[in-house]
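Note that this complex is displayed minus one protein chain, with the remaining chains in position.
This part shows chain A:
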Amino acid sequence: MTNPVDPALASSLSAPASEVPAQQRQSEAPSNPSQPQPSKESGKPKKEKKEAKPKDTKDATPATDGPEKLTGAELKKRAKAEKAARRAKEKSDREAGGAPAPAGGPAGGGSGAGAGGAGQPATPKKGQPAGGSGAGGDKGRGLPRRPSGQASGQPSAAEQKKKAEEKNVAVFGHLYGQQRRATVAGAGKEVHPAVLALGLQMRDYVICGSSARCVATLLAFKRVIEAYATPLGTSLSRHLTTHLSHQITYLSTCRPLSISQGNAIRALKLAIASIDPSVPEADAKGTLCEFIDSFIREKITVADQVVAGSAAQKIQDGDVIVTFAGSSLVKQTLLSAHKQGKKFRVSIIDSRPLFEGKNLARSLAKAGLDVQYSLMNGISHAIKDATKVFLGAHAMTSNGRLYSRVGTALVAMSAKERAGGVEVPVIVCCETVKFTDRVALDSIVVNEIADADEMVTTQPPQQVTGLPDPAAAAAAAAAESSSDNKKKASKTPVPPTNASSLEPNPALKHAPSPLKDWRDTPNLQLLNLMYDVTPAEYVDMVVTEMGSLPPSAVPIVHRMSTSL
């Protein structure tokens, strides 16, 4: 992986004059391969790898032949022209940025947590060539990997803002805040490459799901701590917290932090603050890394096993379990119940735009479970023969309400209102790390708004099953089976001249969405909410690693688990 990158590095070192234009071009080049991203599903680290490969080679090639062909002036001119072109293309680019969302979404799996974490160390190496070295931050800025480089991004951001304002849904106006970060450009030099990569992975839903994000963040912070050296004149316990704050700020610009992330960060900061300044740095770092490991183990890995075990006990032979979207914990529960030899059916309800249930459906079916998959529209039918509802959680609030993927409340309500609510118990699987002392009365005050463009993109049909590589799909616009694509992916990077002549997005092309121009259509607003709040009355039981609780016991347990 490092090989294709090295030439770029070398060239940028040898020809500093050409560095900037080369980058401009680079920022252009990767924008194309990333455009077709919507055409593939659920990348995770694997996808990341494939995606990075063609990019890197493309980066490398223009950089190497840059200095010999073009003079500095020529390059500048060209860069300017490209800039202008980029502005015009800006919209489609943004769509490309938003589009991976529906695709990459279904990472909520427990494997997602593990895989995301595992992929963690690998990705930054690719993305930021000099990942390990101290200059990592600068390099990260120099090589923007995502579309819309900083230079062109800035002016358009202003006009976009103006437009965006009238495109905001008024009731949720307070939630829009700043837009999700588009690139790693502009990130502070203090931000560790691992965190840079993680931010983008979270933004694109490569790492998705509350626990997965929490684990990935902690693992990234472990790397931050490992690479950290206390500056002269400060102590670790004082300075490391501010150093981490930079990372956290960066992460929160990529996607608002989840409750579990917040809780984990709070615990970590507490651990840092409680380190005696007299302890040698190496020892302190060791302690902190150990703390992170044990936090992940206790609060998530083992907690998940305990929750899955006790929730699985609630499943009986002949049950029809309804679940919504793709909770990793629900998946683990269902799988462990299946392993115990229980005979039951699972009905997965899914919704746009993330389609997190698809991955769940696939992995459950693979494990031999009886799975029925339907979309939210079919809820009343799916709930008809349900005997239990299992839900995952993003967070549990202190008034016992469930804060989870948008649509959860509807599922819980359908189950409860079906037959007086006695027959269909709604069970929430949730680790205590997701408990918060906040109170939610509705889903308006606190929520997250995702890019509305995610709703515009229609999914190409092959997404349901295949994992076509974006580069391959772009090169061979004709539809191809996913297995072929994998082979192709390794070949396509070879002709780098294609890069500029690539078609826009084949997926977008053959399925133009009627909503495509929604930003320019007057009187049209799109709303893409991420979460909703399920009232406590609709939840019968919360299964946590500390036992099964009624939702009213959430604040007690939260108090106990944080005071320990």
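What we mean here is this: contacts are C-beta pairs under 8 Å (C-beta built on N, C-alpha and C of every residue); 3 or more make two chains touch, one makes a residue touch a chain; residues count from 1.
Heads up, the rule we're going with is that contacts and distances are computed from a predicted model.
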{"item": "\"Mitochondrial import inner membrane translocase subunit\", \"Tubulin epsilon chain\", \"McKusick-Kaufman/Bardet-Biedl syndromes putative chaperonin\" or \"Translation initiation factor eIF2B subunit alpha\" - which is the UniProt name of the missing chain", "value": "\"Translation initiation factor eIF2B subunit alpha\""}
{"item": "Residue among A:P277, A:G368 or A:G547 that touches the chain left out of view", "value": "A:G547"}
{"item": "Sole contact to the chain not displayed, among A:L270, A:L441 or A:I556", "value": "A:I556"}
{"item": "Footprint left on chain A by the chain that the document does not show", "value": "314, 388, 422-423, 425, 427, 540-541, 546-550, 552-553, 556-557, 560"}
